[in-house]
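Missing here: one protein chain of the complex. Every other protein chain is in place.
So that you can tell them apart, the chains are marked A and B in the order they are listed, and the count of residues begins at 1 in each.
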């Protein structure tokens, strides 16, 4: 049963010309997502496409804000793919509860919100409810990825 | 209905000579807080006062431990203001469940606990129940903020 008022996340995604990738394979001995009650905690989602990073390096230096924003949307599609697989379909995802976007940046980088808005805007187009957001700039990430998403969704029971 | 034994968070705040600011406006396309069941996940809270950062820069260099501690309390008041607005009043916040305090620091900074105790002590004065805590020192934060709070509250149903 789709969430009331959601009007079809899958239909909205299609209307944006987007489609879900295959859910990415974990890089170690963990699972893509773990559910407790109606909360679905996702593993860190990297900007992987067909198993390879679409960008590599530090935002503010090797990776521009525009490239990082595009990479963040790739990671967001991976997050939606994982959540859909766990919940039993895109339309069984009620909404993102919390979006964490952690970026590997230069020391004086300050445009975290611009990068994160690439994902927040996509979520706002797909879901009627807003999400809480947390951003930070770290020193290193797995595989020299420019960013990782740390998302909690609420899903149908 | 106030949480049993809480005896009035609003009254305790007033007795400390503190008052709530207006909840800060999000810096992007997200919402200040997102609720699922009785858990209220807050967006990252910066040390903003009337829309401006009270401090800017790296803790251990441009920002002293004392200034950072004071800034952390400003961010904590913002967190309480957001939670009160979402829960329907300060007295409907049952307790902080988890306090994350992420600081922009120098490489060899180690006094994270001192800064975080500024917030933990305030929470201990306002709520009867303790909270879990997580701290880390990152490389960059939005707007060159010295710190960001990442808080989960439990609120009345």
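Just so we're on the same page, contacts are C-beta pairs under 8 Å (C-beta built on N, C-alpha and C of every residue); 3 or more make two chains touch, one makes a residue touch a chain.
Note that the structure is predicted; figures quoted are calculated from it, not measured.
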Quiz item: So that we can see where the missing chain sits, which residues of chain A does it touch?
Solution: 26-34, 36-37, 39, 41-44, 102, 138-144, 148, 150
Quiz item: Since one chain has been left out of the picture, which residues of chain B touch it in the full complex?
Solution: 37-39, 60, 97-99, 103, 105-110, 112-114, 116-117, 120-121, 124, 129-139, 152, 154
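As a working rule, only the chains that are shown with their structure count from here on.
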Quiz item: Where the centres are mean C-alpha positions, what is the separation of chain A from chain B, in Å?
Solution: 25
